[in-house]
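A single protein chain has been omitted; all remaining protein chains appear in their positions.
Chain nomenclature is as follows: A and B, assigned in order of appearance, with residue numbering initiated at 1 for each chain independently.
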Amino acid sequence: MIRPTSNDDKTRTGISVKRITAWRRRPWAGYAVVLAALAAIAGLYAGFSPKTDRAEAAGTADAQADLANGRQLFNQNCASCHGLNAEGTKDAKGKPIAPSLLGVGAASVDFQVSTGRMPAMNPGAQMPRKRPIPVFDTEIKTDYSEPEKREAAEKQKAQAEKNIHDLSGYIAQLGGGPSIPTADQVDPTKGDVALGGKLFRTNCAQCHNFTGQGGALTGGKYAPELSKSDVTPTQMYEAMLTGPQAMPVFNDSTLTPKDKQAVIAYLVQTREEPNAGGNGLGRIGPVSEGLVGWLVGVGLMVAAAMWITAKKPKKLKKLKNS
Amino acid sequence: MSDATAPKAVAGPLNFLDDRLGSTNFFQRNVKKVFPDHWSFMLGEIALYSFVILLLTGTFLTLWFHPSMEEVVYNGSYTKLKGVQMSEAYSSALHISFDVRGGLLMRQIHHWAAVLFMASILAHMLRVFFTGAYRKPRELNWLIGINMFILGMLEGLFGYSLPDDLLSGTGLRITQGVAESIPLVGTYIYMFLFGGEFPAGQYGDLIPRLYAIHILLIPGVILGLVTAHMMIMWHQKHTAMPSKNQSNEQVYGYPFYPVFMAKTGAYFLFTFGVLALLGAFAQINPIWLFGPYDPGAISSGSQPDWYMGVLEGALRLMPGQGTEWVIWGHTISLNVLIPATVPLGIVFGGAMAWPFIEQWVTGDKRRHDINDRPRNAPVRTAIGMAAVTFYGLLWLAGANDVLADKFHVSLFGTTWFFRFAIFIGPVVAYIVTKRICLGLQRKDAAVAGHGVEAGIIVMAPDGGFSERHEPAREDEMIKILSKEKARAEAPAVDANGIPAPSQKGPMGHLRSRLQRAMTFDDIPIEEHGEGHGEGHGHGDEKAVGSGSGKQLGH
């Protein structure tokens, strides 16, 4: 039997090519690769468990809004779509481009701008939550160790908060509408969590899922996740109050401020609650459980079966042969 | 194999039993029973051991669970639900989770075991189907297995309905809707199952009933079927993959005691270990997050456990327009009835009928103890893959809202995709699978006929170059030659022009047509005779997988 022999088949890493090849040729190598890949996917998947960072309480300034600043910000960032007088615009065929902002209220402006949905960049099925543009960026990082950097960042954040406040004040002054809730109104520790759970499951979970993981709507729209810590209690309140985009409105007389606070308490406590049973698997219910059952459960059992029934251990035979 | 006599501690009880039962006869016959080895033969064992674990953990849970729909106000240690009205069943399930030490672990292991039980049955059934291990004499075990899977679906549905949380109540609500759609007796079935109207009936009977069915009736039946399944398997001896020493006449492998016993014992421990691992680190069915059942509440992404996903998917795909009729004052709701019965009817009914259909078409009523390689039965493998595709697509369709949400595609778009895919997908799967099988057969035929490319270039004396082919390894050849020759089609008419008995009538025509469809593109695999491959002339002395396959050829 002629066999090509070469003593020089080591790679630069010092691993024998022969050995790699031998491993690759093992009957189980294919399965091992597939299993490893599946395990990696499962790991990634499981990684999407909710983060339970503390929600930062939104500071709501009670100070009088600087309407001039608000107007200027409106003209710079909003007027191109919503019109110079916030009356909304339509395209040549009369199809609305942007709605009128008269009467939407400060709560709506605060919600849209602080979640980064407005100013919108390119209209799609739905405006996604994104990092607000710099002048409105209240999510800016401030925990620098250098005092100068921190100070600058804090200053920028305060300015962004003031900007949103001014802009909201300006729009509210144009046509009235619901105002921004106070910090006390949205304090999740003061809500009745049991009532909140009931209200959430009856009125919110059908779109946002029972733990606020979000869900699909028609036409590519979706109910956003509420389980991330960047969704502040103020934003939750404003969303219920104003019904942004496809979301229905829950005004203060159908769901009273106390009811809203209860819903907020439920949401915040749920997302801060650790998963009693281990990894939450995304908290989306049986779909991810089935996936894990098949990939991890059946996967590990098949791996065990292959090991138990595998051919003789190599070492033993070598020793025997020698 | 030692000469020493057994120690008294062993011999004593054995003799005690033997004096009274004659049991040593039985032990002696079976102690060295041979079990052929292959990893895929262990898939069924996962189901067996998951079932044992289900019984153990389930018994633990019954010690605290109250199967009652009595309204109580929760006052346990899960703070978010304090003061909430709920059924006693839900409250006691919370108690097990949060106030009984190890209770949540047992609940989670129980639920994971159910998931694994059903998954491994399905995997085991696929293995049996694709290797043809259901063929005579094992058709009965095939039927028992399918029935266990169906019972397992019901058992699972009733089981996850017991805690009376929002998700399980939604499942029951759908069960109610499906029951109502049954013509003529639907409302009666609904009233009699629920003891009145959904959800609590007149006396809150639903959960106690589901409980009795879940912990007593169905497990009892499954236990009986498992026993029958195992005894039949033991009696008939396990099938073997085509390899050296395996044939219809003999079985080759390690003895039950001690090797197989140790292996299967280790596998039980693996099953329990993996389930404990999942129970410890992966949360399943967090009923405290779902909340108590409330008829006005619902969550997005309300899915059943995976084994019911097919039904869920079918219900989602069925268009509602034009599928419900009122005839003579009676409503026939095909938009519910068809998805609830037809897809699973096709899959399970087809699976149950298949061994007999195949026998009828091929006329093969012989005993088969050696498994087919999937490629060697292209039509069967292709039909199997078509069924897998059909099932898999419906299964995915059951999660279409999650898919739409996670991959940001249109919800109705996914519905339309699946509506077409469940018809096109299986056809494509059939064609592709069959082509792959035939391709692999062709490769096998080449190996058997001409040997394997050796990677050695030989220069002939006249200067020409050619690659040397060498015969394949012996065990490879045994595998390849295990393919049975397609049976020659019986002539449609005999020498006198009279139709052969089996070809008469429309059924006879159908049969011969099907037989032709199954075999017309068969690729004969033969070892090449002299002059090829070097000295590979020992084929005649080798017992190839199916000894009787040879007899048939002549």
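Here is the rule we go by: a contact is a pair of C-beta atoms (placed from the backbone, for glycine too) under 8 Å apart; a residue touches a chain by one contact, two chains touch by 3 or more.
Note that contacts and distances are computed from a predicted model.
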Per UniProt record, missing subunit out of "Carbamoyl phosphate synthase large chain", "3-hydroxyacyl-[acyl-carrier-protein] dehydratase", "Sugar ABC transporter permease" or "Cytochrome bc1 complex Rieske iron-sulfur subunit" is "Cytochrome bc1 complex Rieske iron-sulfur subunit"
Of B:269, B:357 or B:431, the residue that touches the missing chain is B:269
Hidden partner sits against chain A at residues 1, 3, 22, 25, 27, 195, 198-199, 202-203, 206-207, 215, 217-219, 221, 243, 245-251, 253-256, 259, 273-278, 304, 307-320
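As a working rule, only the chains that are shown with their structure count from here on.
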Residue set of chain A touching chain B in the complex reads 2, 4, 46, 193-194, 197-198, 201-202, 205-211, 213-220, 222-223, 266, 269-270, 273, 275-281, 283-287, 289-290, 292-294, 296-298, 300-302, 304-306, 308-310
Per the touch rule above, chain B residues touching chain A in the complex are 37-43, 46, 79-84, 97-98, 104, 108, 112, 115-116, 119-120, 123, 166-167, 263, 266-267, 270-271, 274-275, 277-286, 288-291, 294, 296-306, 309, 399, 401-402, 404-405, 408-413, 455-456
